[in-house]
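Here the complex is missing a single protein chain, while all its other protein chains stay put.
Chain nomenclature is as follows: A, B and C, assigned in order of appearance, with residue numbering initiated at 1 for each chain independently.
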Amino acid sequence: MENINIEDIKKIMCIISDIISENEKKLSELDGVIGDGDFGYTISKGFKAIKDKINKNDEDDTSKLMKSFGMIMMKNCGGASGPLWGTGFINVSDFTQGKEVFNLKDISGMIGSFIQGVKKIGKADLGDKTFLDALIPAYNSMKNDVEQGEVNIVRSINKASKEAEIGAEKTKEMVAKKGRATYLGDRSLGHVDAGAYAIALLFKEITDKLPSEN
Amino acid sequence: MENINIEDIKKIMCIISDIISENEKKLSELDGVIGDGDFGYTISKGFKAIKDKINKNDEDDTSKLMKSFGMIMMKNCGGASGPLWGTGFINVSDFTQGKEVFNLKDISGMIGSFIQGVKKIGKADLGDKTFLDALIPAYNSMKNDVEQGEVNIVRSINKASKEAEIGAEKTKEMVAKKGRATYLGDRSLGHVDAGAYAIALLFKEITDKLPSEN
Amino acid sequence: MKKIINKPENLVDEMCSGFFAAHSDSICLDYENRIILRKNKNKEKVSLISGGGSGHEPSHSGFVGYGMLDAAVCGDVFASPSIMQIYNSIKQVENKNGVLLIVKNYSGDVMNFDGGAELAREEGIDVETVYVDDDVAVEGSLYTVGRRGVAGTIFVHKIAGALAEKGADLIAIKKIAEKTVKNVKTIGFALSSCTNPNSGNPIFNLEENQMEFGVGIHGEPGITREKAECSEEMASRLMAKINENIRLESGDEVAVLVNGLGGTPLQELYVFNNDVTKMLNKLNVKICKNFVGDYMTSLDMFGLSLSILKLDEELKDLLFSDAYTPALKMISTINY
Partner (left out) sequence: MKKIINKPENLVDEMCSGFFAAHSDSICLDYENRIILRKNKNKEKVSLISGGGSGHEPSHSGFVGYGMLDAAVCGDVFASPSIMQIYNSIKQVENKNGVLLIVKNYSGDVMNFDGGAELAREEGIDVETVYVDDDVAVEGSLYTVGRRGVAGTIFVHKIAGALAEKGADLIAIKKIAEKTVKNVKTIGFALSSCTNPNSGNPIFNLEENQMEFGVGIHGEPGITREKAECSEEMASRLMAKINENIRLESGDEVAVLVNGLGGTPLQELYVFNNDVTKMLNKLNVKICKNFVGDYMTSLDMFGLSLSILKLDEELKDLLFSDAYTPALKMISTINY
């Protein structure tokens, strides 16, 4: 698979929505350890609404679709996740303006702009013990693939998924600098960040669920 | 021992006070099963104040002493116990007016008048699952002893103590008709009444602690 | 033990002092006798006294003030105040207009309040008593002491207090108090026992997912032990039991009290209030006011009680009259 279009994106977003719903409890549990235990509920509420939107099948422009995802997150999700993921999608919307077909470079660009959105509003960076600690390494891996001339989307995501997992794992060694876990000081050590875990999980399960051809 | 005076009465009351204090927790526990768990606390608060009064050593008239016990109960003890035991002692005070030396007949009369006081205010009788179910049989046993010509106080109390125990035990088979346990209906069956248990305990332990001569 | 206290034997004294510290603008404390008194006495009216065992906060101290009680007498935890405490409270509020005692119907409370009243009457003080027995949980051929007084007592404080404030005489106030008692029915349930501060132990034990239906406010076990159900189902069961006793009809007007038993978050009381409100709406019963919160608690018990007071014009008018007490403030005269 070298190119995807809006229909593929819709499918992928539905898969993501399902993965998150299935893991809602686990994600809240992880958030409970060093946060307040609502992450799974919040994020799955948002992604359920995203799936509903897709099922309505009333949008055929990718940029507009991404904008609607952003608005959905900012309407349905509070907590830290609503603004972070919402702004992420809004940024992706800007990035995808006018585009209809997406190759690996576009996809990595979409992830990059998502990250930018998250950074803009959340002011976090690598090492702060947030989901960026899984997402940025995954993004870097894909960007690197693109620079190396890779074109196969599934293979690149597969590779990125390993980085996401390593990144999530590394959050255990971090003391939180952003988000609710900061209140714990050193006591956040030894525990994975719920958001980072979610990202690693998404990459891993998507890899499993996408048609693996190469 | 065939006669006692106010000093003996004071000693006995101190012994009673100690027995109740030592068993406070147990008595509250029993009250907790079919009542509200405060009987031990309430009654021992009253008897501690009675002991304090005795230790002040400012009363040498038995009737007045008994009246002060009644007032102490009605001041320091609320719940059902305060008025019941308080009125009991007030009635004993009336009974002992003018008396200085007490033989078995007097003692059984004191208990009888105590019972009368309790009945007057509490309107309970044998079979209602109250402490009267232990006290009345004990009293009857002593009254009977007196009629039979018995003069030994310790021996009579010893005998009465058995009746008190049987009486207390029997409350298990009763459905409460007075006091808080009535709210349970049939569910009070199978459990001893806390007040009756206390009476049986007092008779038993006093028997053990009084000088046993015969 | 999960308690924020010091020595259990000082609990009630310290609570009274802490209450006084918080409300000294409007109440006085007779520390010796554990009596909470209204500071700005209205000497031209009948005085109202209530009280009972402690552990039911804000009852009854929280309801001392304009439009409700003149004094609240605090017993030990779950033990009625003593005869002498009651007697002393009467002495302190009597002002030649007479005194009404509002007593929850428990043998202990009745004996002590009656005892105290008797002593006062011997001195020529005019004392009347009303016994509240709103709990419909307890019943059947076996009961010989009558029903228990629980959260519905608050309505008696409110309505009798309002009439007293208007200057009515003792007999009229007693009459309205008795009418209120007749018109209010209550039943509760618990998902956990309360913890006795003296022993540090729960009074009864419930398994996870069990509930005690018809529980008393002293941790007395209820009618039955059943599986815990959702709020809606519980609302419908409580309503059914109340309705057996009060027969609500389309067009009736009521006041509702959703009362927390001490350990229940307000959030859940509101959820339950929503279910009750929907249910009464369906019956076409008009709710003139919902009271939601902790009014008559049972230490740290997790659970609630539902009270329904059937209203007529007279009761409604008194219910909505002004009251200004630590635990209940209703001001209709300012239009905010």
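Quick note on the criterion: a contact is a pair of C-beta atoms (placed from the backbone, for glycine too) under 8 Å apart; a residue touches a chain by one contact, two chains touch by 3 or more.
Since we're looking at a predicted model, the values are computed, not measured.
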* Structure fact -> Here the chain that is not shown touches A, C
* **Of C:N95, C:T129 or C:N274, the residue in touch with the unshown chain** => C:N274
* Structure fact -> Out of A:G109, A:P137 or A:G179, only one touches the absent chain, namely A:G179
* Asked: Of the residues listed, C:S50, C:N196 or C:T264, which one is in contact with the missing chain?
  -> C:T264
* To do: Determine and list the subunit A residues touching the chain excluded from the picture.
  => 25, 28-29, 32, 34-38, 40-42, 45, 71, 74-84, 86-87, 121-122, 175, 177-180, 182-187
* **Interface with the undisplayed chain - residues on subunit C** => 1-7, 11, 14-19, 21-22, 26, 40, 54-55, 57-58, 62, 65-67, 191-192, 208-209, 230-232, 234, 262-275, 277, 287, 290-292, 294, 297, 299-300, 302-304, 322, 324, 329, 331, 333-336
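One rule holds in what follows: only the chains that are shown with their structure count from here on.
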* **Intercentroid distance (Cα basis), subunit C paired with subunit B, Å** => 33
